[in-house]
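Here the complex is missing one protein chain, while the rest keep their positions.
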Amino acid sequence: MNSAIVFDLLGVALFAATGALSASRKELDIIGFLFLATITGMGGGTVRDLVLGVPVFWVVQPLYILICAVTAAGVYFTAHLLESRYRLLLWLDAVALAAYGVFGAYKGLLVTGSPTVAVVMGMMTGTLGGIFRDVLAGEPSVLMRKEVYISAAMAGALSYVLAAGAGLTLPLASAVGFLIALGIRSGALAYGWTLPSYKARPGRNPEDIP
Amino acid sequence: MNSAIVFDLLGVALFAATGALSASRKELDIIGFLFLATITGMGGGTVRDLVLGVPVFWVVQPLYILICAVTAAGVYFTAHLLESRYRLLLWLDAVALAAYGVFGAYKGLLVTGSPTVAVVMGMMTGTLGGIFRDVLAGEPSVLMRKEVYISAAMAGALSYVLAAGAGLTLPLASAVGFLIALGIRSGALAYGWTLPSYKARPGRNPEDIP
Partner (left out) sequence: MNSAIVFDLLGVALFAATGALSASRKELDIIGFLFLATITGMGGGTVRDLVLGVPVFWVVQPLYILICAVTAAGVYFTAHLLESRYRLLLWLDAVALAAYGVFGAYKGLLVTGSPTVAVVMGMMTGTLGGIFRDVLAGEPSVLMRKEVYISAAMAGALSYVLAAGAGLTLPLASAVGFLIALGIRSGALAYGWTLPSYKARPGRNPEDIP
């Protein structure tokens, strides 16, 4: 647990920061910052713990709530100094996604022993924070962006599981998963990396209107 | 369990297919297909198991994850052959709703023994997959469509509970619930069946603007 906890704290604090940045974009008040930061920071891990059937982490250790609160306040008082809040949001989100994804895979593997479940856990919890944030703030979901996003979380979780299975130590396996997820998502942000997206063949599949 | 499991597998696989079809309409990449298929296929059952306080089905049996993944890949490689992906999505959703609704009622009754809880379980889990899919994909929710939708899930769940209470065997009671839900939803899709919708009396209740 000792070394994996770093990724947990990183994921929670950075997702909280993206929630607060989203609140700043919507010009909410300080409590709105607190609320979005808390949900974004702890939402993914809450679902992870519920699904795994273990006690929810922030109910066991309320310190996490304070981390989110302090992060929200910090963003509230400094966000006006930034040149582009949305750009920072995307980059913090990238690091949080990588950290949360690895920790999700770690905890999933620890609790269930199933590599498949662990990968799904990492993929879902790495992306859920951003989903909750975007749905609550009424922003177009980061999920629907064309550049690689879910894939980065999945690659990180998968790498962690493979590295752990190959016998690497926990700190090393975590670092491998984290760097792979972050590298892929960074490439996507910096160079617009995409996977081939599904395209209906022209003339064969006319747009269906709901 | 033996015969009810058919409805479970049917619901999971077909909801997964509708998630993948939704991904194709949004032109996501293969991982986006996987993600939407997994959430749509397993989301309703996950909430059901959490609320009932039993271990989440796909954590116990990771095979469900593979079913969703295979379904997503299948849709990815064949969806361009379809003439109307949205029409197929609606019909698969109808079968999934009926199957998932019956299995939700079955499991709710099995765990709690309360027919009321069982009906609510069936109604909610039959519709949650579609709700998650539409919210995540940013589509107008199927819930808000005018033709009968939630009512079909409820009727199916209620019929199953009544049939089981009347002493029918499990396969028979499940079939009754499934066919009633599917029949009602099919009629709604084919003939536009609706229940009388709420209408404010003209002149009495001017449109309130939020």
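Going in written order, the chains are labelled A and B, and every chain counts its residues from 1.
Definition applied: a contact is a pair of C-beta atoms (placed from the backbone, for glycine too) under 8 Å apart; a residue touches a chain by one contact, two chains touch by 3 or more.
Please read all numbers here as calculations on a predicted model, not as lab measurements.
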Decide which residue listed in A:T18, A:T38, A:T112 or A:T125 touches the omitted chain of the complex. A:T38
Have a look at B:V12, B:V75 or B:M154 and name the one touching the chain we're not showing. B:M154
Need a quick check: the contact residues on chain B for the chain that isn't drawn. 50-53, 112, 114, 116-117, 120, 123-124, 127, 131, 135, 140-141, 143-144, 148, 150-151, 154, 194-201, 204-205, 208-210
In the full complex, which residues of chain A touch the absent chain? 23-35, 38-39, 46, 50, 55-56, 58-59, 62, 65-66, 76, 79-87, 135-140
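Here, only the chains that are shown with their structure count from here on.
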Approximately how many whole Å separate the CA-defined centres of chain A and chain B? 28
